[in-house]
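Just one protein chain is left out here, and the rest sit where they should.
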Amino acid sequence: MATSFKQIEENLKNEARKLLEEGKVSLVLAYGRGYDEDHPVPFVARVVADVENMVFNEYCTANMARYLVRYPRGTKMAIAVKPADSRAVVQLIQEDKIKREDVILLGIPVIGMKNSKTGEVIDSKTTCGMYNPVLYDVLLGEEIHGQTVVSPYDVLAEYETMDKDARFAFWKKEFDKCIRCYACRKACPMCYCDPCFIDQNKPKWGDKSPQSHGNLMYHLTRFHHLAGRCIDCGECSRACPVDIPLYLFHKKVAKECEEMFGQAAGKSIQDKPVLVNFRVDDSDKILE
Amino acid sequence: MSSDNPYIPMPVEIIKIIDEVDTHDIKTFRFTFLNKADEKKFKYLPGQFAELSIYGKGESPIGIASSPTEQGYVEFTVQRAGAIVPGLVTAALHDMDEGAKIGLRGPLGNSWPIEFLEKKNIVVVGGGFAFTTLRSLINYMLYKDNRSRFGDITVIYGARTPGLLLYKDELAAWEKRDDIKTIITVDKGDENWKGREGFVPAVCKDAAPSPKNTVAVICGPPVMIKFTLPVFFELGFSRENILTSLEMRMKCGIGKCGRCNVGYKYVCSDGPVFSLAELEELPRDF
Amino acid sequence: MSFEPKILGIACNWCTYTGADLAGTTRLQYPQNTRVVRVMCSSRINPSFIFRAFQLGADGVLVGGCHPGDCHYNTGNLYARRRLAVTKKILEFSGMEPGRFRVEWISASEGNKFAEVVREFTEQIRNLGPQTKFKIEK
Partner (left out) sequence: MLKKTAVQKISDLAAQLMQKGTLIAPVREDAGFNFREISDAGQVDLNFYNTLMSPKSAFFPHMEDFVRYQTGKSVLDAVPVEISIKPAFLFGVRPCDVKSFEIMDIHFSGTGAVDPYWQKRREATTIFGYAFDLNTPADGADFYATLGIGAADPEGSDVFMMKKGDELLLKAVTKKGEKLLAEMSGLTDASPEDQKYFDETVATGRSFKTRLTCVEAKSIAKKFEDLFHKTPFWERISDACLSCGICTFVCPTCYCFDICDETLFGQGTRRRVWDACMFTDFTLEASGHNPRTKVYQRLRQKVCHKYSYHVRKYGVISCVGCGRCTRACPVNIDIFSIVDQAMKE
């Protein structure tokens, strides 16, 4: 059985305190108290005294890897990572946004995380469904084993078998809801472009107003930009105020990339992102 | 055209384009109003600005370079913007010829405080491209009916090179007049340059205008302002008697769109002209 | 009136575009529905070009590049292959008919192949009918 959240919180505090005391890191990215128990906030501990304000519970869903690129290169950081977060860190290392030696990963094996807005349990339907971080320096709880392994792509079956017209109607309805608050791109640990393509005015890829065509352009291009990079944390969908199931599309693209290129995002720091890589023997079949 | 809607531009025609500098990226555009009623309505004072509006591109807030004493037209000196972010409006404007028609919204913002300046000596300090609304002010004061309302007028204007000086003909004309003292300087002259060389702050120090009953009107790049202000403090100018004009990204120009604030003041509707005393009440940062 | 599809062709400068030239100089007949845009390399193609083309009313998009291994820049088309494969999957999952987007490797000497591909693709698009899903209504 998994280590209790209370225990993880304790371990997290101890580790953070130790790292800050020893001066090994200048900040620890983890979770802090929000306005109530069910709404923890991403939190940065800079001094030992900050550690007291750290929490960890089932609502600590935010992907802390999002914040790594905010600090100057070379900043020594420790970061609390859940399975998907650790993949994000790995992916960021692959993309040379951060250096392996600059981050200390405090791994957290999790099961039963909950969405703080709906209270629903988060599982492989909306995330990668992994229990243990793929990369860590310290593990704050015991590794979780013995759970039934579910493919994160199972949820796609229903949509893959859908008639293409129905599928278009489905996505059109979803994208039309978009209010272009851009929470999806901001919550995404892999969306770090500045400026984002949609904010450019020359060439202008999409209008600023929330209309069908601009929404479609924004989302499709964003899915493309995250192809082979999306680590399936599901943050974009949880961030979305109008509940667009962005995770579905990301999962589909991730699945196709995995099938075509034999590599999933953020699994090993030795990998190269699939779209900045190639193999001479890539088959032309992938274009069919 | 709807006259009660501040978001709808008035149609104007470019009647003259003057290529101001040797880098050809600053031009002065002279506009006339296509609707007579608009011309009557467009009452402005030096220091105000207007939104130049090109459909399909957008709008750009630009200071009015002509003086209200010049009848029948308004002038704007526009730099082609966009070394980093493409400046769609200014690029489109620079590509236009005389006779082209665009939109204009304004006049917007406050102006140089004419009543406050009356009966005082004025020192106008300008740097580079920021000289536009200062030119408006100078021409306004030099206008025959107005000249007697103001005391001594001193103009200190600097640019990086002689080729980058704006309004060269006018500068020459001012230099010939005896009711205005004109000091032109460049950072670095060329073989034909016979005038002064040196940075604006140093020239101000040399010129050493007396602070007595005098207002300094300063406009220029931030680095010039940064080094010029201490000179004027040292000369004994009070913060109330130093005026400047701010720039900030704007959209609506009428204090509604919420982006050009510095503290609780909107640059577009509470400014762009502020005295140093007013500015010091506001946060240093944005 | 029968449906005349509008097809955007994006061709690499070194192979497919030259191939298209060859098709022209050898006076090969092929449908005129394809308007060709030349790019320096198939890897220069931003996937957004393709989305945007469909939005602006293209009924089909045909991308042509050098055969893998023949790229003027050595590896450009190898990157493009992966990238455009993803584009295709995204179009498909969003509900676009898969047949509307096609990537072909056509060398400078393959004027015949160019004509053949264009003929075939035009026919295919003609059968699919007008593209209405992405197209922005005027």
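In this document, chain identifiers A, B and C correspond to the written order of the chains, with residue numbering beginning at 1 in each.
One rule holds in what follows: contacts are C-beta pairs under 8 Å (C-beta built on N, C-alpha and C of every residue); 3 or more make two chains touch, one makes a residue touch a chain.
Because the structure is predicted, anything quoted here is derived from the model rather than measured.
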- Answer for the absent chain's shown contacts is A, B, C
- Among A:11, A:86, A:116 or A:132, which residue is in contact with the omitted chain in the full complex? A:116
- Sole residue of B:195, B:236 or B:283 that reaches the chain not shown, by the stated touch rule: B:283
- In chain A, positions touching the absent partner: 32, 34-36, 39-44, 62, 66-67, 70, 116-117, 177, 179-183, 185-187, 194-195, 199, 207-211, 235, 238-243
- Task: With the missing chain put back, which residues of chain B would touch it? List them for me.
- Result: 1-2, 4-9, 11, 34, 55-60, 81-87, 90, 101-103, 247-249, 251-252, 254-259, 261, 263-265, 269, 283-286
- Task: With the missing chain put back, which residues of chain C would touch it? List them for me.
- Result: 136, 138
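Everything that follows uses one rule, which is that only the chains that are shown with their structure count from here on.
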- Task: Using the contact definition from the top, classify how the chains connect: line, ring, star, complete or other.
- Result: line
- Query: Measuring from the mean C-alpha position of chain B to the mean C-alpha position of chain C, what distance in angstrom results?
  - Reply: 52
- Item | Centroid distance [mean C-alpha coordinates] between chain B and chain A, Å | 50
- For chain A and chain C, what's the span in angstrom between their mean Cα positions? 34
- Message: Two-or-more-chain contact residues of chain A, please, as numbers and ranges.
- Response: none
- So in the complex, which bits of chain B are touching chain A? 85-86, 88
- Message: List the residues on chain A that touch chain B in their complex, please.
- Response: 201-202
- Query: Along chain A, where are the residues that touch chain C in the complex?
  - Reply: 159-160, 164-172, 197, 205, 212-213, 216-217, 220-221, 223-224, 227-228, 249, 252-253, 256-257, 260-261, 274-280, 282, 284, 286-287
